[in-house]
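Note that one protein chain is taken out, while the other chains of the complex remain in position.
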Amino acid sequence: MIEALDKAAILAEALPYIREFSGATVVIKFGGNAIHDAKGQDTAIDLFAEDVVLMRLVGMNPVVVHGGGPQISALMDRFGKKPEFVDGLRVTDAETMEIVRMALLGQVNRELVSAINRHGPFAVGVSGEDAGLLTVQTRDPRLGFVGDVTAVRPDVIHDLTRNECIPVVATLGVDDSGQVHNVNADAVAAAIAEALGAEKLVYLTNVPGIYRDFSDKTSLISEIDAAGLDALVQSGAVSEGMIPKIRSCIDAVAGGVRRAHILDGRLPHALLLEFFTRSGVGTMVMP
Amino acid sequence: MIEALDKAAILAEALPYIREFSGATVVIKFGGNAIHDAKGQDTAIDLFAEDVVLMRLVGMNPVVVHGGGPQISALMDRFGKKPEFVDGLRVTDAETMEIVRMALLGQVNRELVSAINRHGPFAVGVSGEDAGLLTVQTRDPRLGFVGDVTAVRPDVIHDLTRNECIPVVATLGVDDSGQVHNVNADAVAAAIAEALGAEKLVYLTNVPGIYRDFSDKTSLISEIDAAGLDALVQSGAVSEGMIPKIRSCIDAVAGGVRRAHILDGRLPHALLLEFFTRSGVGTMVMP
Amino acid sequence: MIEALDKAAILAEALPYIREFSGATVVIKFGGNAIHDAKGQDTAIDLFAEDVVLMRLVGMNPVVVHGGGPQISALMDRFGKKPEFVDGLRVTDAETMEIVRMALLGQVNRELVSAINRHGPFAVGVSGEDAGLLTVQTRDPRLGFVGDVTAVRPDVIHDLTRNECIPVVATLGVDDSGQVHNVNADAVAAAIAEALGAEKLVYLTNVPGIYRDFSDKTSLISEIDAAGLDALVQSGAVSEGMIPKIRSCIDAVAGGVRRAHILDGRLPHALLLEFFTRSGVGTMVMP
Amino acid sequence: MIEALDKAAILAEALPYIREFSGATVVIKFGGNAIHDAKGQDTAIDLFAEDVVLMRLVGMNPVVVHGGGPQISALMDRFGKKPEFVDGLRVTDAETMEIVRMALLGQVNRELVSAINRHGPFAVGVSGEDAGLLTVQTRDPRLGFVGDVTAVRPDVIHDLTRNECIPVVATLGVDDSGQVHNVNADAVAAAIAEALGAEKLVYLTNVPGIYRDFSDKTSLISEIDAAGLDALVQSGAVSEGMIPKIRSCIDAVAGGVRRAHILDGRLPHALLLEFFTRSGVGTMVMP
Amino acid sequence: MIEALDKAAILAEALPYIREFSGATVVIKFGGNAIHDAKGQDTAIDLFAEDVVLMRLVGMNPVVVHGGGPQISALMDRFGKKPEFVDGLRVTDAETMEIVRMALLGQVNRELVSAINRHGPFAVGVSGEDAGLLTVQTRDPRLGFVGDVTAVRPDVIHDLTRNECIPVVATLGVDDSGQVHNVNADAVAAAIAEALGAEKLVYLTNVPGIYRDFSDKTSLISEIDAAGLDALVQSGAVSEGMIPKIRSCIDAVAGGVRRAHILDGRLPHALLLEFFTRSGVGTMVMP
Partner (left out) sequence: MIEALDKAAILAEALPYIREFSGATVVIKFGGNAIHDAKGQDTAIDLFAEDVVLMRLVGMNPVVVHGGGPQISALMDRFGKKPEFVDGLRVTDAETMEIVRMALLGQVNRELVSAINRHGPFAVGVSGEDAGLLTVQTRDPRLGFVGDVTAVRPDVIHDLTRNECIPVVATLGVDDSGQVHNVNADAVAAAIAEALGAEKLVYLTNVPGIYRDFSDKTSLISEIDAAGLDALVQSGAVSEGMIPKIRSCIDAVAGGVRRAHILDGRLPHALLLEFFTRSGVGTMVMP
């Protein structure tokens, strides 16, 4: 019986967190890398699905946003299509755009929807093209169909969360002429979180969080405010690769999102640990 | 980190149960004895409150029903009032009725409301007299103001659960002339569960459940249907004191309640164990 | 037939008042003294119940607030508990607090609910402890559990009036630690009236109203504004005992209540006379 | 003060009636004669308006239906138009139909709307032609545009009562070809009462009610059921002129209307007397 | 098949207009002259009815406002009543007012309701007297019961459009004493359009629109803003008879109506041409 009582105690420990986050909208960016890892480990995506469904069941409104860099690259490879680059950024021509759509909507989006729906009819796949969700403009003609978000029309997301569904959003957007573009998923997650007035924006990454000094693994930051984070970036202490994600965090909390989190998606049930136990994980950014 | 991962796993284990019971109405009879024990142990009532609030937060509609025999007796004693009995049943004259109201509404009901509301503005005390909730008729003139439920008007309970409150019901009822009566709490719990179309009716008692042979502590019944339970009562294998509660269980499942449970209220977090872990406790009665 | 025609004419006379007050929320403070009188006269509480039900039926939202000083004293006496005083104010220790709860919730509240519900399933007893209705802070440590209202969460009252029920509120409140306190009923009535945005706040007292000179019974004031009333208090013309009630009236109209009334609760159907006939009674306070 | 107390007592006497009729839909046929009398007495229509507004304010849903025989005749006379008759029934040719519309919609309907609206923005004039309210078929080609109701589409009436308006219905109807017809107002009142599922249908007439023997003024019937009334008609004891109205009463209660009333509209405040005092007036017909 | 394809192309051409005007409220002033013409041509009023119903079916909220000058004059003539004038304006004494009501409500309003309802149960006749729609004050005692709008209470119109009905409003109004007045229909249309926050106000007239120089038939203005229109009036280039209508247009767009239109009501399907084809007709006034 000992074990049973421990279980009950742990459930009871979650009580104040469940109460606090009841009704909260949480936008979770799930990276293509994480799915890729999932393939290897075979259960990581399933653990993620469990976390998201549990969040839904205890009254939160999770919204999943995903990219799919590795899957796009792999599919281009199968088509024998060579990537081109301008200033280190991939060019998205019309043919690449077709492959992007197939990879995001035909593969990544579906794996996520499928994993979640093994627990019930919760997930609905959404493209940023649907019902005017994401309007974009071309970032740079040399990059082709790569867009920056200019407007978010979150009605379709609201309708889904109101009906207790879990939207799973692929980060495509449409410009004023109706041309579809690929959009950076980190930026989309922040823009949707702002447009929804979300309480939380979560980036599931493959690092434990933000380090005060990224060469010193003991310097992980647990909480930091936007100003402090900005100073850290200015000081050059942050690894290059994290900067776009960090910028999105700063933008989001400036735009009204209450908390942004960078969590280690490789940790099983990272979302549950962060939200429902005293053992918070990763870095939390406050306004 | 080990411990944290275990915690997350236990939360995830609760997922299918939370999903299954989402939206379910659960009527929980909490006995005066349990409160009395609580006084001794000082935390039993608080553990109960935690369980009920957690049920509310994960989307269930708990409704608490309570009596207060020990508290009534104690208060009569303080007033120097001697109990009278007819055929072993306590007579409730006008003066006793006044004491019953004070004990139930001024003491027991308030202790429960207070313990629950330490977690947030959830609980609302309700008397069976409010808004026509319980209509009764006098059982036997020799017993005085002791009533049997003839009608339940569950609107006030529905309004409260719809607004995500937790009703805490004291088992008083009113006859057609407007005279208040004391009512047996086990019977009220069953009647309210039926009127609400509840999924579950739970009796928190001070025994581990129903025994196939009450002198044999290894014969605890985990699941039984109404017919089997009826046969058991007929066979004389059930202890005298459990018979009213068992009758209420049989009535409730006959009246549309999907499951009735007899749990050991002395076990910490008995409700969480029964509802959210694989380690079910006590006896479950099915139609 | 003559008499019948007169009746019809009187009903028709009520027409403009019913039209004017349709949908208006009216908070009525009913004093423990009034109930005490009721006991003597046996029908005063019934006449009050008729008035409140009629107000409800013609579309007003009456909310009853009550204290119970005499009942608390009587119950302390029965328990052989001696009152203690600090600067003339009664000390409420833990034992007294238990008695207060029994007197207010087990006696006074129930008598009011019961009298109203003889006309239909209208009344619902509410404690200021329910669903976070009244938050208080301790007034003075020497007085024990005597609280001043710091916040009102009127959701439970709104839900009840929206469902055409009549809330009957006992004036207990809870501090941030969850400890219940006794609260002055006049102040609670004013605070609830403000929180509800009530059109009217009515004090049923055992005097005919406010006198310009309380030693001169011909100087009854029919209408006065808050400034005038304040000046009157400053001038010393008001009897000591009326000052807290008068202060509550001034506060309430300052806080948005449109009219505060001091009526003579000893007059049969005082509420009907004031609200539905040309013969207004008592004193009306305007902003 | 005596008088004030009497007033309050009379208001309180209305309490059980107001409670009983709360939410009830009452269709009231107001005859053209009554308006004609009103012209003479100058206040009868105003007293009627007061009654209807008071019914509205205490939560009933009054619906007024009117004809206008005398007004039509008077207007024909002004136009120098001679009435024609077939078997004693007036022929309604196209020109007469134009006059009917002017008399009903331009005169009678407006007088009623105007009298009611002196008490607030309650009344809305409605023609049976509006939004498909009354569909009719021609009764007899020789009579011209005289119709019998074949279908009622009560949506427009429901919308108005739901918005707490008082519909005032002129009894015109449209056949399948779109041709407007004049319709008997007694029959329309019964048909609308049935279609609305009304609790009551009231005919305001210029007689005190139905007599068991119409030559014996002491034989007024206070209550009678449909079967008894039918027998009375068969027996020939009823005056010829009352038979259509009596037939409508029998039809209405057969069609689900709970009570039909024949009241003396010449009595001031006849509706208030009947509905809100112990002194019921006229004859009530039950199923 | 050629013809069918052309039809489909024309329907498809309407697509952007239907999309643009979906949900838009459009107040249409239909003049008594137009009805008079309709009598002659026999189908003009039917074509108008088709247009209004089609607007309703594609999701617009049309509201029809009408006067009836010619019909009033004709009816006065039949009654042998001589019109009187003060400064060229007709005096409306009590007898004239009775005739106005009969002409507007008994004739014009009914012809419009009837024509529309041949397509389904859409139209509901409304008088400005209903439910407080139009409050007026007397313009000039010498003119008798001629009123200027002082307040609009558009609830009854909103309720009808929300229920997908088409209100047909006769331009009568009531002063504070309850006295009905005749009101200029052009002014009423503008006042109702403002009160409803209408997107469009349309005057159907018997001229092709506004001319830059009314003696030059080639100078028709297609679009003009309020300032330009005001300048045109000041310059004296506008025909005297158009000035009140033009003033109403200027007032309406100043009061928040997005567009005012003066169309030639003699053109078949003028409303469809203006709203659903590239071939706009008449003059459009912008803020």
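Structure notes:
By letter and in written order, the chains are A, B, C, D and E; residue numbering begins at 1 in each of them.
Note that contacts are C-beta pairs under 8 Å (C-beta built on N, C-alpha and C of every residue); 3 or more make two chains touch, one makes a residue touch a chain.
It should be emphasised that the depicted structure is a prediction, and the values quoted were computed from it without experimental measurement.
Every shown chain touched by the omitted chain in the complete complex is listed here: A, E. Note that of A:19, A:90 or A:153, the residue touching the chain absent from this view is A:153. Here one chain is not drawn; of E:30, E:211 or E:276, the residue touching it is E:276.
In the full complex, chain E makes contact with the omitted chain through residues 1, 3-16, 18-19, 22, 47, 50-51, 53-54, 57-59, 119-120, 267-269, 272-273, 276-277, 279, 281. Along chain A, the points of touch with the absent chain fall at residues 78-79, 98, 101-107, 109-110, 113-114, 117-118, 120-127, 129-132, 153, 155-156, 159-160, 163, 165, 174, 178, 180.
Methods note: only the chains that are shown with their structure count from here on.
Counting only chains that touch, the fewest steps needed to get from chain B to chain E is 3. Once chain D is removed from consideration, the other chains connect through touching into the groups A, B, C | E.
When the CA atoms of chain D are superposed on chain E, the rotation angle comes to 180 degrees, reported as a multiple of 5.
Centroid to centroid, with C-alpha atoms defining each point, chain B and chain C lie 35 Å apart. Once the centre of each chain is set as its mean CA position, chain B and chain D turn out to be 56 Å apart.
Shown for chain D are the residues in touch with two or more other chains, namely 120. Looking at which chains touch one another, you get A-B, B-C, C-D, D-E.
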